[in-house]
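Here it is, the structure in full.
A protein chain is absent from this complex, but the other protein chains hold their places.
Order as written gives the chain letters A and B; numbering starts at 1 within each chain.
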Amino acid sequence: MDSPGIVIGFYMMAGLVLGSGTLVFLARNLLHALAFLVISFLSMAGLFLTLSADFIAMAQILIYAGSISVLMVFAVMLTPLASRDNGNTIYVLPGLLAAGGIATFVGFLALDTNWSGPASDFSTTIDLIGNLLLGKYVLAFEIASVLLLFALIGAIMLVQTSSADHEEGEG
Amino acid sequence: MTTSTEPYVLNIGPQHPSTHGVFRLRVVMDGEKIKDLDMIVGYLHRSMEKLAEERTFTQNIPFTDRADYLAAMTGNLGLAIAVERLAGVEVPDRAEYLRVIFSELQRIASHAMANGTLISDAGAWQTPLLYMFREREKILDLFEMTCGARLTTNYMRIGGVAFDPPPEFWPALQELVDELPDRIDEYHELLVSNEVFLARTRGVGIISAEDAVNASLTGPALRGSGVPWDLRKTDPYSVYDRMDFDVVVGKSGDVYDRFMVRMSELYQSVKIIKQAMSQIPSGAHKTDIPLALRPDVGEIYSRIESPRGEIGFFLVSDGGPSPYRFHLRAPSLINLSLLNELGRDAALSDAIVTLGSLDIVVGEIDR
Partner (left out) sequence: MSGDIRPATPMSRQIAEHRSLLVRTLALPRPVLMIISLLFAGFIISQVLVGYLVISGELDGKWYDIRDLGNAMVSLDGVIRNSEMDSRISLALAYLVPTLLGATGIVSVVGGWLLIGPWVERRLIAKFQIRQGPNRTGPFGLLQTLADALKLMQKEIIIPRGADRFLYFAPPIAVFIPAILGWAPIPWSPKMSYADLDVGVLFVIAISSLGVLAVFMAGWASNNHYSLLGAMRTIAMMISYEIPISVSLLAVVLLTGSTKLSEIVLWQSEHGVWLIMIIPFAALAFLFASTAEINRTPNDIGEAESEIVAGFYTEYSGMKAGLFMGVELGNAILVGALMSTFFLGGYTLFGLEEWIPGYLILATKIGLVYFLFVWIRATLPRFRLDQLMGFAWKFLIPVSIALMFLTAIESSILIRWDVPNFLSMGLIAVVNIGAAVGLTLAWMRLLFRDADLSAPPPPVLTREMGGLQAAKALRG
């Protein structure tokens, strides 16, 4: 049985994730929703920490709360409808139905899985993950990095509108 | 897929840490580039020219202090010379030499301030400004010793200067003049090869010689663009024709050249002060004129070289003790007219640095 500290921590983090997640779709203002989403990312990192998955937790903060939220912020800013009331849309009922379906599916999965059984004894996850990524799963790792390279090149090509907009930097 | 952007309006001033006085810039920006620049002046208008019509010529001298408040001596001098030319008053030699000494001291103080504030606008948290303020403080102490005031000196009179400097003045001036060239070398060394400073000022705000002459620029802004025009040489007044000095001219007309022109003019000013100190005769420091001088009916436009450019005085006299019309041609206002073209398609940082290099004083823009 986990120590009481971890149990308290789990309930706190889970409560935060659920609460901020609910507030994401209940918020009227798009940027408020974004702020609550960031809080849910951070609480998710806390959940990972209660499982001693330190590398995943740091990666969650770094990538999700640090980079993806900035990406979403820019996306929200560049669209003209930011900060408008986004609550009234005809997609409410289909959205609820789809969400209910996914929730049921995931719920059945969660209830059917055999969760018991201790995890293997490890001292630090970063060694294990590093060895796996560059040992057993090196192909997937390399494919993922090539994919990111393509995304980077594609992004640069998309913003190259004309040479007149190309700024020369260094002075 | 292109992104569409919408220009927005940014209002710089009138209260702003870097506009040199109360001066408003209304900038239409697209991202970081300026699309249009609108200058709105008049926040410091004190109706100097109208009030001057109620006062005698001598009583108008303090107005010129407050017009260009960073170069009060040259403002006073301009008005005094204008009235002397209008009324035909002779000035004794000692007074002329004293006028030259104080004008050049004022030029050093004003250029130190102008260059220092330029670098502060570029972001160097006032350190070079405060270094240059060492010398400016000593110069202002000299002014206080002589005429009682540091900034609004009210020192020149029609027919001479107001007071003869006290005996402590000359050793202090000698000491200042001896150490100034070393100090200017120090500033030179600190700034001329500073990479960040060069990156911010080279190639920024380029004014070609043709543009400068067409826009009636004067002063260091004109000389920075390569046009050798200095009123102390082309239209000599006072005893400048007896002084031996060079005129500093820049090469390409960017902010760096205007900055270097002001720096090098400091050396020339020191040279002039040394010559004046060695040539100064003893004698009266002003001629006696009636309390309410009544010049003949007529008009005159007389100009001198202030640290900012050509400061001109247009006086119309109707025979009475006060001028019928008093107009001050402010070099800052005329120099400012190019800012619109210079600001087009420049980054905001560059526009601010260019504004600093034109060296404006809002007091004389608005009068």
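Note that in this section a residue touches a chain if its C-beta (ideal position, glycine included) is under 8 Å from a C-beta of that chain, and two chains touch if they have at least 3 such contacts.
Nothing here was measured: the structure is a model prediction, and the numbers come from that model.
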**OP:** Would you list the chains present here that the left-out chain is in contact with?
**Re:** A, B
**OP:** Just name the one of B:250, B:309, B:323 or B:363 that touches the chain not displayed here.
**Re:** B:250
**OP:** Can you work out which residue in B:234, B:279 or B:340 touches the chain that's missing from view?
**Re:** B:234
Original post:
Any idea which of B:131, B:163 or B:314 touches the chain not displayed?
Top reply: B:131
**OP:** State which residues belonging to chain B touch the missing partner chain.
**Re:** 8-10, 12, 16-18, 32, 119-127, 130-131, 134, 137-138, 141-142, 144-145, 168-169, 171-172, 175, 192-194, 196-200, 202, 209-210, 213, 224-230, 233-234, 246-251, 256-257, 260-261, 264, 347-350, 352
Original post:
What residues on chain A make contact with the chain left out of this view?
Top reply: 3-5, 29, 31-32, 35, 38, 54-55, 58-59, 61-62, 65-67, 69-70, 73, 77, 83, 123-126, 167-171
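As a working rule, only the chains that are shown with their structure count from here on.
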Original post:
Between chain A and chain B, what is the separation of their C-alpha centroids in Å?
Top reply: 61
